[in-house]
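Just one protein chain is left out here, and the rest sit where they should.
So, chain A:
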Amino acid sequence: MVDPILTLRSVVAGYGAGDILKGVDLDVRPATVTCLIGPNGAGKSTVLRCVSGLLRPSRGSVVFRDEMIDRLSPRQRLDRGIVHVPQERSLFPAMTVWDNLLMGGYTIRDRKRLRERVEHVAEAFPVCVRRARDDAGSLSGGEQKQVELARTLVLDPSLVLLDEPSIGLDPRSRQQVFGSIRGLADRGVAVLLVEQNARSGLAASDVGAVLETGVVRLVDSGASLLANPEVARLYLGGLTRTTTGET
């Protein structure tokens, strides 16, 4: 098995008085989608914030490509190839789609290289070309998610952290977004995905992890978790389902 690109060991973190993460252990491997599921308040988004540097763990280690990154700033982690797409809309609504893509490569100072990267990424996401001059806020929810995903690729990242990418989307847009997420992994990018819609998230993932009360309780393949009766009872509405959709 390929070595993990990201390793969390005994990570403890929280806000103010209480710890939300109480010793998280997790591996994320290159070119795979890892989906973190669990009840509200389990700490799924907090895991992503610890990896991207928005929150510093009080204990434990976060290792990316054999380097301890616990004390690095979000900018330093970005420079190492970690891109975080936060929950809800992360675009800049009153800026054009093209300017949003340019912001994806904000840390690239060479204007020619930045333009080439944006043009390269836009080729794979037709909405970015079709709506390039429109304000991002005027796009549909599904289109905005496509632009968000395109924006994450401008820096050619190694690890993409996605927080609830399907929230607020209609079923068709959700399907497109999960298709694009699979596309990221096919390009060699490691994806760590937090998803409230556990069934769709696991179906699109190579690996699933169940987070409960700040601890990872179970790790298995996405397909196995979908077929697991206990996981189904707790997180999938009681029905097991294979990746092809059979109940």
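In the analysis below, a residue touches a chain if its C-beta (ideal position, glycine included) is under 8 Å from a C-beta of that chain, and two chains touch if they have at least 3 such contacts; residues count from 1.
Note that in this section contacts and distances are computed from a predicted model.
Trainee: Given the options "Branched-chain amino acid transport system permease protein", "Pyruvate dehydrogenase E1 component subunit alpha", "Sarcosine oxidase subunit gamma" or "PadR family transcriptional regulator", which would UniProt use as the protein name of the unshown chain?
Mentor: From the choices "Branched-chain amino acid transport system permease protein", "Pyruvate dehydrogenase E1 component subunit alpha", "Sarcosine oxidase subunit gamma" or "PadR family transcriptional regulator", the unshown chain carries the UniProt name "Branched-chain amino acid transport system permease protein".
Trainee: Decide which residue listed in A:Val11, A:Cys35 or A:Leu102 touches the omitted chain of the complex.
Mentor: A:Leu102
Trainee: Looking at A:Thr34, A:Ser52 or A:Ser205, which makes contact with the chain not pictured?
Mentor: Of the candidates A:Thr34, A:Ser52 or A:Ser205, A:Ser52 is in touch with the missing chain.
Trainee: With the full complex in mind, choose from A:Ser90, A:Gln175 or A:Ser224 the residue touching the hidden chain.
Mentor: Only one listed residue reaches the unshown chain, and that is A:Ser90.
Trainee: For review purposes, identify every residue of chain A that touches the missing chain, sorted by number.
Mentor: Interface residues of chain A facing the absent chain: 52, 54, 74-75, 78-79, 83-86, 89-95, 99, 102-104, 106-107, 109, 137, 151.
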